[in-house]
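I'd like to ask some things about the structure below.
With one protein chain held back, the other chains of the complex are shown just where they sit.
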Amino acid sequence: MAGKCHTAGTVGLVYGNDFGTDQAADQQAPAPDGQAFAALLADEGRVEPRDDMPEAYRKSLVRQIAQHAHSEIIGMQPEGNWISRAPSLRRKAILMAKVQDEAGHGLYLYAAAETLGVDRADLVDQLHTGRQKYSSIFNYPTLTWADVGAIGWLVDGAAITNQVPLCRCSYGPYARAMVRVCKEESFHQRQGFEILYTLSHGTPEQRAMAQDAVNRYWWPSLMMFGPPDDDSPNSSQSMAWGIKRFSNDELRQRFVDMTVPQSEALGLTLPDPDLRWNEERGHYDYGTIDFTELFEVIKGNGPCNAERMAHKRGAYDAGAWVREAADAYAEKQARRAATAESVA
Amino acid sequence: MDTPLFEYTLGLADDALISAQRMGWWISRAPELEEDVALANIGLDQLGQARSLLTYAAELEGEGRTEDGLAYLRDEREFRNVKLVERPMTDFGVAMARLLAFATYQLHLYRALSTSSDTTLAGIAAKAVKEVAYHVDHASHWVLRLGDGTDESHARMQAALDAEWPYLAELFTPIDPSLADRVADPAHLEDAVVAHVRRVVTEATLTMPEVSRALGGGRQGVHTEHLGYLLAEMQHLHRSHPGATW
Partner (left out) sequence: MTTKDWPLWEVFVRARRGLSHVHSGSLHAPDAEMALRNARDLYTRRGEGVSIWVVKASDIAASTPDERDPFFDPAADKIYRHPTFYEVPEGVEHL
């Protein structure tokens, strides 16, 4: 789809790149000068599919949206892990609905990415071959039922903190997808909190299970916001483009401030001895994050990287015959319809 | 307690529960993302039916058990589901063959049950009819595409149908005579269900399998070896914390 030269009314052109550098020279088309794009950004307007946009903006968005989508899909695994073992039917139903939502979020996001003139099959291929990544948090195992609660409370909480500003990002389809995602995500966080609340107010074994899960998920959740601002060279460009609205550290602080009171309501402690309210700053101080763990996990050395990819690729490969059959049937039906028409 | 009614209700409940348990496995393993969403939906519907039916069964029993008590604290010999639904998930063709058979049976059964003199069962059935109609639709669409798709899909779909077919008969096990005028008797449904399935199978260019019946027994708690493993996984956490709330 990218690189086609369109004229108004030509069929098949909802998406694509009207201003790509590989355009054939077209004297009638005004050369894009980036003014419209700059004006849109200045006006807090929305860039829509096929609008003039810097190639780097397009590429950056494709990567970000795709990796966001991949995260939702891979995220189905650690939680899906506990569907068969959920300790009550109500919890089983809730968890199935939550993981189903995650598939849905992945689909909304792939749909948004495709508006930039890429094919979902290519994005999936990039995930499978490691050229595109997904959120590192999903490379951690869900060892106990309480982990499901911790993921809902902390990981989805961090995701929401990240995602709410994205509802106002400069690219229309991404912003709209995020609005839909955010509406559904708040149930996710509540169900996680509720799981942990029930555990922390339950038997001693349940309380211990909940505390253990929080101990293992706290620091990785903080790392979800990315490296410190000083180590994030791409952030300022992302902000200038209206994709990123707040810095990594700002969002991380927001998450900490929101979560500490919730931990108190849960009666669970966060595993950071340096965590304390700072009256002067009006925020919680927290301990130094050891980012080497994050970089190791991103590189592929996390606890579950190999399993997550094997599961994903395995499902994809196992389903190839099904996808091919559906295509073959569609083609047969099209031929039958054409034959029927010509005979009629 | 009206034991035949209790056992009847438990049979329907366990069918739905065990089927939902198997369906949940597909979430993150389906051939395409859209299918993850669809199968999750079907699993949720089935689980919902199971919960309503289990709750009613507990009420009929009158001993204060709950949906969870019945789901998590019974052993294999107390489960009343048919063997069809406890069989392992091996591939998507098998899943669709099984769903076509099971959901078509449920559709006819729930339709009949929705006019039952037992108002609770009638209410549960009336709601479920709409859900399982969609399940039949979904399974039919896939059986059609797999049967009339590629040579490979045709072969695999036929093999799946042949493997699941012997387990269909158990669904039509007659009920206790004392229930005759009060609830739907699956024994009366066999012709309609088989005819319905035959239409789909034929359109899919597949062959109806030879009539052969695996031995029944599920309704009396005599299951395949698969159920033990399924329950071990399903019940383990709940049983490890007796009396706990989740």
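For clarity, chains are labelled A and B in written order, and residue numbers in each chain start from 1.
Here is the rule we use: contacts are C-beta pairs under 8 Å (C-beta built on N, C-alpha and C of every residue); 3 or more make two chains touch, one makes a residue touch a chain.
Please read these numbers as outputs of a predicted model, since none were measured by experiment.
J.: Which residue, B:Arg98, B:Arg111, B:His138 or B:His154, contacts the hidden chain when the whole complex is considered?
T.: Among B:Arg98, B:Arg111, B:His138 or B:His154, only B:His138 touches the chain that is not shown.
J.: Which one touches the absent chain: A:Ala69, A:Ile83 or A:Leu107?
T.: A:Leu107
J.: Kindly note down the residues of chain B that lie in touch with the hidden chain.
T.: Interface with the chain not displayed, on the chain B side: 32, 34, 37-38, 41, 137-138, 141, 145.
J.: Please output the residues of chain A touching the missing chain, sorted low to high.
T.: 6-15, 18-19, 28-30, 32, 36, 48, 50-52, 100, 104, 107-108, 111-112, 114, 119-122, 125, 177, 180, 184, 320, 323-324, 326-327, 329-330, 333
Simple rule for what comes next: only the chains that are shown with their structure count from here on.
J.: Averaged over CA atoms, how far is the centre of chain A from the centre of chain B? Could you give it in whole Å?
T.: 35
J.: Hey, which residues of chain A end up touching chain B in the complex?
T.: Against chain B, the touching part of chain A is residues 73, 76-77, 80, 83-93, 96-97, 99-100, 103-104, 106-107, 110, 145, 195, 198-199, 202-203, 205-206, 311, 315, 318-329, 332.
J.: Mind listing the chain B positions that touch chain A in their complex?
T.: So the residues of chain B in touch with chain A come to 21, 24-25, 27-37, 40-41, 43-44, 47-48, 50-51, 54, 67-68, 71-72, 91-93, 144-146, 148-150, 152-153, 156, 233-234, 236-238, 241, 243-246.
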